[in-house]
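Every protein chain of the complex appears in place save one, which is left out.
Showing chain A:
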Amino acid sequence: MGRYLLRRLLQLIPVFIGTTLIIYLLVWALPGDPFAGKCGDRGCPPTYIAEMREKYNLDDPLIVQYFKYLGKLLTGDFGETYAGIKVGELIQNAYPTTIKLAVVALIIEALIGLAAGILTGLRGRGFLDNLVLVSTLFLISLPVFVTGFLLQIVLGVQLDIIKPTVSSEPSIGELIVPGFVLGSLSMAYVARLTRTSLMENRRADYVRTATAKGLEPRRVIGVHLLRNSMIPVITFLGTDLGALMGGAIVTEGVFNIRGIGGLIYKSILTKEGTTVTGIVTLLVLVYLLMNLLVDLLYAVLDPRIRYD
């Protein structure tokens, strides 16, 4: 296990360098001078453009620029935006919010999705099964911004139960509705995945053996059936958490959550290459670590899987 972990961690290094290089090249290879459009229809004074190009090493060959950037990054310096704000500070402000939102969304989707999936998976066809099938289908077909605007206007403006947007440093309570909106789609998938997985495994040999041994039904389901059926669900939830950590552009926009998704979207639009590269680099790391975590969880759930 220890060696496996070490090997996986070492593998992160080339992946990290490769992805940052690709991102850096892509971001700065976008056509159009980032400073040509900075001053509106008036156009920027040439001296301003010259000053900014020098500041961001834009006159060097791209690969030299990259290594200058990487060198700074390794000392923890993410660089500055064109407005002179430290990118590290922006990330520091936005990331806790994103993590909070991601965790709230994950908990909501896991709790409700699993509950619905287990209930229907164990009980089989019937009214409840159909209800869950129809309501998940409904959720899957709704675009996130529709759910978002609907809840915002109904709960926030008409009923005045919540604030239409969250504050700059949102509490968990404020994030429940946005978290529900964000997690609603995955919630539907989790419910369906759990249900299918349970239905398949209910007829598996090991379940019959366990029952034949004379185990209580509660133990058969809790220890044998559920544990084995959770593997695809955990995979899904793990990658989903990785995706949620990358920010949610639409949900953040609707509820004005100052998270990483909106930040990266805005940075792409305004060609803030330094910010985009910095955040995406961080997201790559988060994603890699999430994958590692999911792989390790497999071994916990499935005794047949061993890492050495």
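Going forward, a contact is a pair of C-beta atoms (placed from the backbone, for glycine too) under 8 Å apart; a residue touches a chain by one contact, two chains touch by 3 or more; residues count from 1.
The criterion applied here is as follows: contacts and distances are computed from a predicted model.
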item: Which of "ABC transporter substrate-binding protein", "Nitrilotriacetate monooxygenase component A", "Anti-sigma factor NepR domain-containing protein" or "Probable glycine dehydrogenase (decarboxylating) subunit 1" matches, in UniProt, the chain that is not displayed; value: "ABC transporter substrate-binding protein"
item: Of A:Ile108, A:Leu193, A:Ala210 or A:Leu244, the residue in touch with the unshown chain; value: A:Ile108
item: Identified contact with the non-displayed chain, of A:Leu106, A:Val177 or A:Ala248; value: A:Val177
item: Contacting the left-out chain in the complete assembly, out of A:Leu122, A:Val144, A:Leu282 or A:Leu297; value: A:Leu122
item: Where the unshown chain meets chain A, residue by residue; value: 30-52, 82-85, 89-90, 93-94, 108, 112-113, 115-116, 119, 122-123, 127-128, 131-132, 135-136, 138-139, 149, 151-153, 155-157, 159-165, 167-168, 171, 173-174, 176-177, 180, 184, 187-188, 191, 217, 221, 252-256, 258, 262-263, 265-266, 269-271
